[in-house]
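With one protein chain held back, the other chains of the complex are shown just where they sit.
Letters A, B and C mark the chains as written, and numbering starts fresh at 1 in each.
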């Protein structure tokens, strides 16, 4: 299963003095892609949090290939890397308007109950959406 | 009443491709100065929020004089502009390591009760600290 | 003259622990709206910078009315507040998906030649676009 965002324009404030998009922003791009995907599947992460389920990022990896610049647009492809259980494992690929691969990466998200502050299994309604 | 922060180094990720510190960061510098001041007065804003008092920014003004660059350090002077009542009114001046004025500005903060989602008067313990 | 962006989804990383979009982000939203407008007028700010013209922000004002939350979408309306000369003066209004006014504001931008590091008049090609 995978999802690709529409083209997104680089924001000026995302650049740094090297004229590249600052490398920390790619984690934000990964995040917006996976939350947009959930939203497309009619899963509201905002509602999930109100219902008491947090999905903190447990680990993240980014491999930077070539920079994004102001003036570029990019798309994020997000792939469900394995069957959800105690974690959601996503892989990512960001490409620019020329189809060049900007970076690849992955994140692991856990499910956390704010009441117990402890990890919990992937909720059933999420499992169903991903099956 | 006023308070001045220790010198703070510009962070690389705060620059943009113009090589200047991005202009939105000055609002963050103002914020860290006023919260550090509260902290020095032994007012924990973290605790205030847990006690149900929010202090959202109602208005902000920034006048940019000369840029900050990576490699620079800066200090923020924050001044209580008037006696607190329904709002906290602060004025700011940021200077770099040469004493040049980087920017001036002001913010107005309200007190908000998250239960009623309505404005409230400045809490007494805060009033006392500022008197 | 004015321009309104398409609806833009709030990004999770733009929220703070008050659950509001952090107040510094509105300056970034203003920026993306005015640069998108320039882009729609076929003015590439990226190219302007390569040609040696910088447009630093000289002053900014934001009046916050009601918060934006994760899950919301917003539109930025940007208005040319007066005839361009030594500065570009914009006014802004951000509204959410319900049409509520989130904030209003204004910015003044100067034209700066990186060679002389001095202010310059609004370039002719820009003047023509705004006339």
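To be clear about the criterion, a residue touches a chain if its C-beta (ideal position, glycine included) is under 8 Å from a C-beta of that chain, and two chains touch if they have at least 3 such contacts.
Bear in mind that the values here come from a model prediction, so they are computed numbers and not experimental data.
Checked against the full complex, the one of B:9, B:86 or B:127 touching the unshown chain is B:9.
Touch with the chain that is not drawn comes from one residue among A:28, A:77 or A:129, which is A:28.
Subunit A meets the missing chain through residues 17-18, 20, 23-25, 27-28, 31, 49, 54, 56-64, 67.
Looking at subunit B, the residues touching the absent chain are 9, 11-13, 28, 31-32, 35-36, 44-47, 69-71. Within the entire complex, the positions of subunit C that touch the omitted partner chain are 12-13, 15-19, 22, 24, 70.
The rule we apply is simple: only the chains that are shown with their structure count from here on.
When chain centres are defined as mean Cα coordinates, A lies farthest from subunit C. Taking the mean of the C-alpha atoms as each chain's centre, subunit A and subunit B sit 32 Å apart.
Here the CA centre of subunit B is 23 Å from the CA centre of subunit C. Our note on geometry: subunit A versus subunit C, Cα centroid distance of 27 Å, whole angstroms.
For subunit C, residues touching at least two other chains, in rising order: 28, 31.
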